[in-house]
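Take a look at the following structure, please.
Only one protein chain is missing; all other protein chains are in place.
And then subunit A:
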Amino acid sequence: MADIRSPLPGTFYRAPSPEEPPFKNEGDAVAVGDVIGLVEVMKSFMEVKAEVAGKITRFVAENEQPVTAGAVLAEVEG
């Protein structure tokens, strides 16, 4: 089990825009470097990438939720 954490404090988004589907859903496979969400910090958007390959078992942070630096966004099962 590995956690994907937010690199910066900000607002977490699961999709590239409100009109588009989420980058990843629970149960989806992820490869190293896959984008799983965005964190908006001071009007800039930073991609959050998976650092391990596996399957996303759960999103801990909800879409549009404020997050702190280091907060767990999702859990990955290797």
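Here is the rule we use: contacts are C-beta pairs under 8 Å (C-beta built on N, C-alpha and C of every residue); 3 or more make two chains touch, one makes a residue touch a chain; residues count from 1.
Here is the rule we go by: contacts and distances are computed from a predicted model.
The complex includes a chain that is not drawn, and of the options "biotin carboxylase", "Putative aldouronate transport system permease protein", "NADH-quinone oxidoreductase subunit J" or "Extracellular solute-binding protein" the UniProt name matching it is "biotin carboxylase". Checked against the hidden chain, the listed residues A:Leu8, A:Ala53 or A:Val72 yield one contact partner: A:Leu8. In the full complex, subunit A touches the omitted chain through residues 8-11, 40-44, 64, 66.
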